[in-house]
Structures are given as C-alpha cells and as structure tokens.
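A single protein chain has been omitted; all remaining protein chains appear in their positions.
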Amino acid sequence: MKRPLKRSNAPIFWALFGAGGMLSALFGPMLVFITGLAIPLGLLLPADTLSYSRVLAFVQHWIGKGFVFAVIALFLWHAAHRIFHSLHDIGIHAGVGAKLLCYGLALVGTVIAGYTLLAIGF
Amino acid sequence: MAEQPKTIEIEVLRYHPEKDKTPHTQVFEVPFTDDMSVLQGVQYIKDYLDGSLSFRWSCRMAICGSCGMMINGIPSLSCQTFLRDYYPARVRVEALAHFPIERDLVIGMEGFIEKLESIQPYIIPKEPRTPAQGEYLQTPEQLAKYEQFSSCINCLLCYAACPQFGLNPGFIGPAATALLHRYNVDSRDGAQAERMELINSEEGVFNCTAVGYCSEVCPKHVDPANAVNQNKTNSAADYFLRFLSPKGGAK
Amino acid sequence: MNKRRPYVRPMDGWWRKNPYFVEYMIHEATALFVAAYAAVLLIGLLRLAQGEAAWTAWLATLQGGWAILFHLLALVAISYHTYTWFKIMPRTMPPVIVGGKKLAGWVITAGGLAAAAAASLALLALVWGMAR
Partner (left out) sequence: MEIYKADVIIVGGGGAGLRAAIAVAEANPALKIALVSKVYPMRSHTVAAEGGSAGVKKASDSLDYHFNDTVHGGDWLCEQDVVEYFVARCTEELTQLEHWGCPWSRTEDGHVNVRAFGGMKIERTWFAADKTGFHMLHTLFQTSIKYPSIKRFDEHFCVDLIVEDNRIAGVVAIEIASGEFTLVEGRAAVIATGGAGRVFRENTNGGVVTGDGMALAYRHGVPLRDMEFVQYHPTCMPGTGLLFTEACRGEGGFLLNKDGYRYLQDYGLGPAEPTPRNKAMELGPRDRLSQAFWYEQQKGRTIEGPHGSVVHLDLRHLGEEKLRERLPQIYELAEQFLGVDPALAPIPVRPAVHYTMGGILVDGRCASPLAGLYAAGECSSVGIHGANRLGSNSLSELLVFGRVAGEEAARFASSVAPAAPASVLAQAQAVEQRVLGIRQNTRGNERIATLRKEMAQTMEDGCGIYRLAETMQKTCDKLDELKERFKNVRVEDKSSVWNTDWLLAIELEYQLDVAQAMAYSAINRRESRGAHQRLDGFEQRDDVNFLKHTQAHYVAGGAPRIDYGPVKITKSQPGTRAYGAAGEKAEQERKASHG
C-alpha cells in the first residue's frame, strides 16, 4: 500500500494479553478452586491454609510477591485486551474512550497491586 | 421415466445495482441429481430460469478460486459443495460475506488485489542468480516450510469468515498475510525485513483476534490463521528488539 | 456513466449468525471472569495489607453464598478459557517439526492441556505442602 503506514503499538498490549492468557490457562482454574472453593468450603485443604501469617510470609518472600503480582496484573491485562476487542466486535466503537477504560483499569490495578506488595515489605 | 424427477429449492440473494436499493432473496426450483454441485445448480438457474443471475466461476475443480459463495451461511466453494448434502431442504446461497456486493453473487475484489500487491509477493533474492547458474538448491524440508502457504487459491473464503476483516476492511487479512509469510519463509528470499512494515502497521496482523474461522473454512488447508499469528510473534519481536539492534529493525 | 453501486452489508449481530462465532464470543467472555477474579485477589491483597482482622474478614466473605456461586462460575469459565486457549494454540504457534514431520494440531492441544493439568497439580501440591 502506497500510503504511509503507521506502526501499531499493539505488540505491548498483545504481549501482556498473551502472557496473561497463558498464565490464566495454566493456573487459573486451580487458583479459583483453591481460593474460591476449596478453602472457603473446607474441601481438600485445611481450613487454615490461608492463615494471615502464612499468606503474609508468602507475600513477603520475593517469589510469592512476584507470583501474586504476575497473577493479578497479567490477568487484568489479558482481560482488558479481550474486553476491549469484544466491545469493538459487538459494534461499540468507543475508540479511545474504550481503550482508556479497559487498559486504564488494568493499569490502575497493576499499580495498586505493585504498590501494595511493596508496602507489605520483605 | 417412471420416477418423478426430483427438485431442490435454491434461495439466492439477489442484488441489482441498477434496480435495487438493497438485496432481496429469490427462490428457484432446480432439478436435482446426486452428483450436482451447488455451482451446477446456480448454472442451471442462469441457463434455464433466469439469465440475469450473475456469479463468477471457471474451473469447476476447486482450483481457480472464483466460485466462493456463502452456502447456508458458510463460506464455501460452490463447485465443491454438493446439493445432495442439503436435499431435500432448501439451500441458501449468498455473495461472500464482508465484501461489497457488485451484483447478485459477485463481490468486489479490488480491495484484496490491492492487498496482494502490497505484500511484495515475489522473491527478492538473498543471493541473486542467473538461469545459467541453474536452480537454487532447496531441500524438501525447506520447501515444506512454505509450501502450505503457497497453496492459497485466493478464493477469499477466509475473508468472508473473518469478522475482524468485516469490521475493519483495511485489515490486511488472512490470505494476504499467508502469502506474505510464504515469501518470508522461502529459503530463496531475503526480504523479510522489508515486508515487516506492513505486518507491524495498523492494517497489520494485530487486527486479528485469533478467531480462527479463516483456517476452518480454507478449502486448501493453507491455515492462514497460523500465518497471521506467527507474524504477531515476529512483529512483537521486531517491536521490542528494534530498541536493541543498532539498525533499529524495520523502520 | 458508471452504474456500479456496490452494496455493503451491515455487520450488526454478526456473532449470532454462526455457531462458530457464538463459541468465539463465549470464550472471549471468559475474560470477564478473569478480570473479576483478579479484582477479588486484588481486594484480598489490600485487605492483607490492612492487617490480620481485615484479612480474616475477607476470608469470611469468601464463604458467602454469592462468593461461592461466583467462584463456581469462574471456575467453569476459566477452565473453558484453558481449553480454548490450547485449542487454538496449533493455529497461533510456529509449526513444530519432529523427525521431519509437522506435529499434528491435536498433539499440541493435548500437550498444552497436559501442561495445564501438571501446573494445577503442582500448585495444589505446593499449597497443600505449605499448609502442613
């Protein structure tokens, strides 16, 4: 095409979408099961699995911090990307607005998660 | 003839730019035999029922790529789709989705041709060679890397299957990307970097949301979705790595 | 005088017109649950930062009927996401050549699902191990 081509900045969002998609595909179901069903209902796992001290210790370790951050942030970016595209798909071309809303929320979530994790300390 | 000749109903989406504001449907009764393709049904209509019906066709053997139509809502080659698979129910035939209808079953193809022309669909040799020097060596493995993507017949079924193309006709789309990829991975070609600009652009591969239906309907097993999605990875690599490489990747 | 007047069909409601697209929209919609679940975790994280009482209260809310229902649905949706994610994998990945032959699509899908199963078990084992 002769007209000048504008480089898309989609790779950033797409990479985050892909990483989040993969992470949620691999761990999503089990995470939901553990935190949302097994522990509240006392299935399979001891009821105190997520006791304050244990979770705090986990989150204070850099591995735990990293995992929690990755899960929350990447899940959000994955979802934001899909939802943004689905809005486009069903004919809501809110354009920049939708983009700001979707990715904006993901960004806010990411910042809060990062800040909180840092605040919790090591 | 003892047996009553069988007939099948074919419902055709008609549009005549000189008469109609919008398309409308028309139903024809066509004699039915077991080995008749939908194309043959439509040809029967043209020959004996309504000479004004327009559609493209040529080879009748699923290789020229002209006869794509929506058959009961599914993008199909009409020469390779058989009435027996619908009989005795009615078959609905429409112009390929997502393209402008020029008339009846004929779509406007100029947009696709422009895309095809834009991808530099020819070998830009890594090492030029003259015929006197003989052929390039290319092992069957090297051939296998691109052969599948070179079997695209430009039938455009994949575009009719891709909602992202429907929503944004500027999207370079499945078949053109498959052809672009075909040249990029050909061992004789050295111009991947030149073709990257288009892949990276706003018309490029990131319009694709991996619906995947394009590959589902492709009659030649080209798997255009694979070409598009592989190039997302390539494009993302190009996007991030340009900061590292001194030449800055593709411009 | 040129009499061409190409007719462009509207796209409204396209996702309802083909079962394939309906399926696509459903798997796209799983993102809503992924987002909601991430939000739940984020709230949990905030509560954790606020101290033990807040954390325990958060744990308690997870035991509510609505919370359980939500997580049930999320489990289904995200499992479905896992399935579709690996189902389209062969379409999105560069071809894998093994012994001169292209690996069949279903092998890749099966491999992905197996990896997800392994990851889930590992996670469960880890949590279980930590809890003891």
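First chain written, first letter: the chains are A, B and C, and each begins at residue 1.
In this text, a contact is a pair of C-beta atoms (placed from the backbone, for glycine too) under 8 Å apart; a residue touches a chain by one contact, two chains touch by 3 or more.
Predicted model only: the values in this text are computed from it and were never measured.
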Report, in label order, the displayed chains that the undisplayed chain touches.
B, C
Contacts of chain B with the missing chain: which residues?
16-19, 35, 46-48, 50-52, 54-66, 80, 82, 102-104, 106, 108-109, 113, 116-117, 120-123, 125, 129, 131-132, 134-140, 142-143, 146-147, 150-151, 153-154, 179, 183, 186, 188-189
Spell out the interface residues on chain C facing the chain that's missing from view.
2-5
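By definition in this document, only the chains that are shown with their structure count from here on.
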Third chains touching both chain B and chain A:
C
Determine the centre-to-centre distance between chain A and chain B, using the mean Cα coordinates as centres, and give it in whole Å.
37
If you average the Cα atoms of chain A and of chain C to get two centres, how far apart are those centres in Å?
11
List, in ascending order, every residue of chain A touching at least 2 other chains.
85, 89
Flagged in chain B as touching 2+ other chains are 163, 167, 209, 232
Which bits of chain A are touching chain B when the two form their complex?
1, 5-8, 10-12, 14-15, 85, 88-89
What residues of chain A sit close enough to touch chain C in their complex?
20-22, 24-37, 39-41, 44-46, 48-50, 52, 54-56, 58-59, 68, 71-72, 75-76, 78-83, 85-86, 89-91, 109, 112-113, 116-117, 119-120
Enumerate the contact residues on chain B facing chain A in the complex.
114-115, 118, 163, 167, 197-198, 200-204, 206, 209, 232, 235-236, 239-240
